[in-house]
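A protein chain is absent from this complex, but the other protein chains hold their places.
Entry: subunit A
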């Protein structure tokens, strides 16, 4: 069944068009990630879905019912915010219970659901504390708990991990993925971190300047981007784009090669010099300046003893390269 359907959503703030004709459907149980550069309208789109912002035009359907004029609390959604947004004057338990109290749920139901969430998120030791007495990771778990107890049709996450440190971010990412599996919930997750997008999503929605550029599974987008923007946005290190190298390049266009498909080969078509080497243990990234003065990244698996300043010759398999025309559209 369709959990969410957006049709022709537009949103303007005064003269500024922030969302332009967004069409999207999300199936029940799907984990959908919105990615895009800062300011592209991800949060705005999420707020339109939540009902915190009215769309200028277009319709929002949740669980088959149109909800354009339904207030946020009655849309069957719950949301986790980037800044946690816990109620400072309430204990952890009351933070979680407030939404249910507002729905006039019976006390026994509230208690059961809160206890279940507390157990699931391992918050047992903190239920009577105030948010100010918790660490960032614990606060984020409380914020997630607050959404779980609502048992919503749709979970919305707005960059929930961006205030956490790297190790905690990794852990919480795994926890969220597990949570989604145990609850078999429909989730929409906003991030500008492409690693989060690739690792969590069933379906990625790439946004740019208020438009959807492409929708698909992570591997579809990685292997088959429709344009240069999507190709460059997903993948780390990012795809290399060459416009002057002595290889077949469409007129006024560029050719895109992922760093892992470039190999150092003597007699290779691309000649250059190594300007920097990043040794990550598992792989090595070589930053290369080509003879045509274009910058390239080469990803070599395993360890490599190439030194800075060495001359290098590179080549790639033409079948693995992408070609883009002068309007950045994919041609091959």
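Keep this in mind: a contact is a pair of C-beta atoms (placed from the backbone, for glycine too) under 8 Å apart; a residue touches a chain by one contact, two chains touch by 3 or more; residues count from 1.
One rule holds for everything that comes next: contacts and distances are computed from a predicted model.
Colleague: What does the UniProt entry say the missing chain is called, choosing from "Tryptophan synthase alpha chain", "FAD-dependent oxidoreductase", "Energy-coupling factor transporter transmembrane protein EcfT" or "L-arabinose transport system permease protein AraQ"?
Modeller: So the chain that does not appear here would be "L-arabinose transport system permease protein AraQ", according to UniProt.
Colleague: Among the options A:103, A:151, A:178 or A:220, which residue touches the chain absent from this view?
Modeller: Here the residue in touch with the unshown chain is A:103.
Colleague: Among A:8, A:23, A:66 or A:83, which residue is in contact with the omitted chain in the full complex?
Modeller: A:83
Colleague: Where the complex has a chain not shown, which of A:50, A:255 or A:314 is the residue touching it?
Modeller: Within the whole complex, the residue contacting the unshown chain is A:50.
Colleague: Contacts of subunit A with the missing chain: which residues?
Modeller: Within subunit A, the residues touching the omitted chain are 47, 50, 52, 71-74, 77-79, 81-89, 98-99, 102-103, 146.
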